[in-house]
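Take this structure, written in structure tokens, and hold onto it; I'll ask about it next.
Excluded from the complex is one protein chain; the other protein chains are retained at their positions.
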Amino acid sequence: MHGSDLPGGGAAGPGSGDGRSGSAAPELRFEVEELTRVEGEGSLRLRMRGDEVVEARLNIFEAPRYFEQLVRGRTPDEVIDIVARICGICPVAYQMSAVHAFEDLFGVQVDPEVRRLRRLFYCGEWLESHALHVYLLHAPDFLGYDSAVAMARDLRPLVERGLRLRRAGDAIIAAIGGRPIHPVSVRVGGFSRAPRRTELAALRPLLEQALDDAVATVRLAATFETPAMERVARLVSMRHPDEYPYNEGHIVSSDGLDIELPAWRDAFSEYQVEGSNALYARASDGSAYLLGPSARIALAATQLHPLARRELEATGLADEIAANIFRSVVARGVELVHAAAEALELVEAYRPPDAALVPWTARPGTAAWATEAPRGLLFHRYELDERGRIAEAQIVPPTSQNQAAIEADLRVFAPSVLRLSHVEAQRRLEQLVRSYDPCISCATHFLDLTVEEA
Amino acid sequence: MSEGPRKPAAADVSWFGADLPSAQRERLAALAREVEFPAGTVISNEGDAVAELGVVRHGRVALRLHVPGKGMLTVLTVEPGDIFNWSGMVAPYRSTSTLVTVEPVTAVLFDAMALREAVAEDAVLGSFVYPRLLRAVARRLGATRLQLLDVFASQAGEPW
Amino acid sequence: MPGTAEATVSFLARADLDELIQALRAGGRRLIGPTVSDGAIVYDEIQQAAELPHGWGDEQGPGHYRLTRRDDERTFGFVVGPTSWKRFTFPPTVPLWRARRDGTEVSFESAEPEPAPLAFLGVRGCELAALGVQDRVLRDGPFADADFRARRANALIVAVECTTSASTCFCTSMGTGPEVRAGYDLRLTELDEGFLLDAASDAGTAILQRLPVRAATDAEQARASTAVAAVREELGDPVMTDGLRDRLLANLDSPGWASVAERCLTCANCTLVCPTCFCTSVGQASDLDGLDSTAERHWDSCFTPGFARVAGGGDFRARPQDRYRQWLTHKFATWVDQFGTFGCVGCGRCIAWCPVGIDVRQELAAIAPPPESAARSTGVREARFVVRATAPAREPLVQAQASPAPAPVAPAGTGLDFLPAVVRSCFPETADTLTLVLGDVDPVILAARPGQFVMVERPAFPAVPISISRLSEVHLDLTIRAAGFATAELTGLGPGEGVGLRGPLGRGWPIEAAVGRDVVIVAGGIGLAPLRPLVDRVLSERERFGAVRLYVGARTPRDRLFGLDISEWGTRDDVEFAETVDRAGAEWLGRVGVVTHLFDTAEWDGSQAVAFVCGPERMMQAAAATLLARGLAPERVYVTMERHMECGVGLCGHCQLGGFFVCKDGPVFSLAELGDAFGREGL
Partner (left out) sequence: MGRPTTAARLRVGVARFTSCGGCQLTLAGLHEALLAVADRVDIVEFAEVLSPRSSGPYDLLLVEGSVSTPDQARRISELRRQARLLVTIGACATTGGIQALRNWSDGDAWRAAVYPQPQFIHALRTSTPISEHVTVDALLRGCPIDPGQLAELVTALLVGRRAQLLDATVCMECKARGTVCLISSQGAPCLGPVTKSGCGAICPAFGRACYGCFGPAHPANVEALKAQFADQGRSDEEIGRLFAGFTANAPAFRANARPPLAVLDQPPVGPEPAARISHGFPGVPPLTASGDDDARQ
């Protein structure tokens, strides 16, 4: 049904409208006023008549913060501090997309050790973000609890494992950036300070433990019972010839797309929908697409760390991950293994860079880049004026790109829960949404200055 | 209130009449009478016209104000040697509080109007009486300021 | 090397410097010395000579510090950086004690300092002086800081004479440099080709003997002396220290304080880079149940908002100008009164590291200008950080007493460790005040004298200073008003529950000064609590005193403390007792009015009397004025001052009042001692 169907446009779907058209079948409504265990404020509305989905809508009512306005007139380094505040879960991703965009425009070549530090930095964020989602938000769905707190009463060691993993991620980010949330050391040209060797070496015990915990996570996630599900959206992620995608590579898709990172706008665009404070994104052909762990595994598994690939193969779920969003929890587990394993190697090989920060000069023009946030491709685009200040900005987070796919999947999945009790059906629908790890604070309050042109 | 006979010596009872020249002391004594009040006597009510200025010899006189909802509050007690109804010497000659004896009181009273006339005629007497009045009122003013600070209220808290 | 003719001076070739480094590190001793880090000379651990800042110099000015490249390879060609040695002798954070609660039982465990042996390389004259100043404050007083003492004893000092200077230096004025005269184990003076070296201790000699040195030639020594003398010449004498103390204290009301406060950020940097500043606060960390807590001492500063805050948020130094005045007058005036030396050694750190470049030398000149006539002496001056001034003569209260042992001289450890005691009973006094009767009290604490106080601690709560409100052979009473969380915890205790006590602390009432004299006791509000033991003592030894007059004031009849005692005092014919309240309902037949009215028109003659006053400071001011008017001598009117207390033994700096620490020198003072510090704003 995708392609012809406007994502999120259940209301605009053919013959559906407000649902008053024809049919006598009683209307079934599922309303989740405020989605819980997702980052941010959003609601879910599903209206069905018989097996027909009249409306499937993920509304985002997180209050707007106007970040594109906030960064206007600012210097690149100020932007790095500001955009981190878009999200408390993945601030590193925002800093990374921004810093790479600027360095690309300014022609900055950072020290190779700095590049490795940035990968380590990203490993920390994946560990911290995936651990939070898998253990505190998502696992309760599969194990039959309504929260990790309730789960901890029966399965304390499990929750402790999740918290240990998060601690490991936090520790990496803090060692490099000063603190786990909104780190302070990322600057155009590198880092304001590079950690001492001993400071990173101190992370080893934590990371060795994290690796064990991550492996255990995959094996646990593989046992989770999941509803059957047919993928409707295409998969999109970054891919790099030599490494699992964090900061560099190309944008590729399950149907053969392969473009440079700055060229995101050639293949995708954003638009706004009433009742939502977020902007949706869709491919130029109007189709929905899916970002994130499942997409990365499907498109870049060959670059996974051997340990992670081994665990992935052991599950035998590689194909299902690509097809069934409920398996994203396994994908996150595999990426936890990758992040922990690569982090260990980076820490052991680390030696402080000769130049933590290389000098640069701003120049006017367009700075655009994408990196792989825990939830998927995060695209930044800035127009700089002749003073090197931001004239215009466009920030496209993964969740607003996934929103269309979420709604498309809702439409596919909804009929399968009709036979269940209303409560159970609603729980399943929420679980589906949760499987995308939507980060609504990210998704909201973004602007596309090209809308007028479009 | 039981009237005692007029005693010229009455004026000597306190600092108020002390070390006056004999002529003025005679004149003051002529205006004075010693009175005994049983406990609980209301000497004057707030707002009353004040007929007599008093000096406490023995006992205690409470100066009270009525606070609606809280009843009568004592803001000061007049102890032996101190004066009451000084407002009898200052226009509009009305009592600024209600005066109640809280125990048997012996006091020397001076006819306020007569005393005012006397000090008006006799500059020497005036030069003795007014500074003494002012001293008594100033002492009360100082005390009132200290009470205003309510120094014991915020006491002995601790910053930890 | 001036002043060391008799000492044999050796020469160490530059190439052999690492021999010295390794000799110092022998036996597992950690060597701390200058390194280049983050654009400054920072004292840090050193493994080899190569890590020293060879060829580096510095350029300093108000709010300004930059490393510079020298055109030679001098190892000590810079002056002092942002670090001072106190970081190693008096670290930013030090564990103090651990407190635990198990049921009703409480237990306390003081931290045992076990510092690793250290060697300090490159200690300058001013820095050596600073260590000496902190010795006096933290080690040589009646109460010693155990951690500091241990660290000092474990530190081997290699001093270096300055052959270069910065524009911020004024050691010559403070008499602390550029020469190094005493207090070191080894001393270096740098020449282009190497170092002159001599030892002043066995430890130093032992190391010296292990080095490939030869005797220094006269020529070499002459060149060294000339180089150091040149620095002295260059610096001159920028601060006129003669009479500085008196000039500063005479200018407490100078408009200069307000104008410097306009620039001062009250950021505390000056106090934190200062090598002698020693103010600290105690922090408590506890588990979620409050059963197990540890107390840590951490650096604080007289510039922080809470530093002088007391009772119910009252702040004795609320204005920035008060805080700057406190700091500057302490460094250059009241420090002399307290410790017989200036608190400043002229290292200039507070100038270079003040973010807005406030220069103490200029502020001193502006606020306490030297008299025009004053002749500026020049040339070598006696090292002045060793005793030069002495505390102003004041009646040695404690020695005036026949018995018992005068505080603060007390059994070792007294007042430094918490000792458990048990609540025996509780007597509500007013709505929010109650008296705890404590048993199982350590004899040392029971030996307290009237007017002394104790620090009271419950695990997980900050220790609170509480006056002793009654003493007996077996019991100790504490009367506490629930005004905060810590006091609420204490007033919430029931019989059988334990508390920790540290004390007895403070000077107490100088009862002996009243023997054979009339005694006047004036109490206001909860101020009666510390006076009750005094009354008990006076009445129990009634015949030793003349007339005894006891005046008590309270807020309202409901706020009166110690009802039983009051009715007893009122009935005694050998005591003139009077009480009053500030306001009352019609049912109250007693006196209403301020406490001073109880005695301002009384007949008695005060010329021979001794007065003891306790209450809110403003009430004590009124009482003092009245007492003086009644003929009492200021030397014989004693008041108790309230200030923020944390350590109770004069080591944390919070309770400073002019030249006193209220906890240790007070809280009892005579009006004569306090002088115009009594009731002055911002002290």
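Chains here go by letter, A, B and C, matching the order in which they are written, and residues are numbered from 1 within each.
The working rule: a contact is a pair of C-beta atoms (placed from the backbone, for glycine too) under 8 Å apart; a residue touches a chain by one contact, two chains touch by 3 or more.
Since the model is a prediction, treat every value here as computed from it, not as a measurement.
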Residue among A:170, A:248, A:311 or A:372 touching the omitted chain: A:170
Residue among A:48, A:105, A:127 or A:148 touching the omitted chain: A:148
From C:132, C:275, C:420 or C:484, residue that would touch the chain that is not displayed: C:484
Residues belonging to subunit A that touch the chain removed from view: 34, 36-41, 62-66, 68-70, 72-74, 78, 81-82, 85-89, 91, 132, 136-137, 140, 146-149, 152, 156, 159-160, 163-164, 166-167, 170, 177-182, 184-185, 187, 191-193, 272, 274-277, 356, 389, 430, 441, 445, 447-448, 451-452
Hidden partner interface residues of subunit C, rising order: 37-40, 42, 63-66, 81-83, 87, 92-93, 262-269, 272-273, 283-290, 298-301, 304-306, 309, 313, 320, 352-357, 460-462, 482-489, 491-492
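Keep this in mind: only the chains that are shown with their structure count from here on.
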Topology of the chain contact graph, where touching chains are joined (line, ring, star, complete, other): other
Centroid distance [mean C-alpha coordinates] between subunit C and subunit B, Å: 52
Computed distance of Cα centres, subunit C from subunit A, in Å: 56
Subunit B residues counted as touching two or more neighbouring chains: none
Sites on subunit C at which at least two other chains make contact: none
Subunit B-facing residues of subunit C, complex: 306, 309-314, 461-464, 481, 483-487, 524-527, 553-555, 559, 580, 582-586, 588-594, 596-597, 600-601, 615-616, 618-619, 622, 644
Residues of subunit B defined as touching subunit C within the complex: 15, 60, 62, 64, 70-77, 79, 81-82, 100, 102-103, 139, 143, 146-147, 149-160
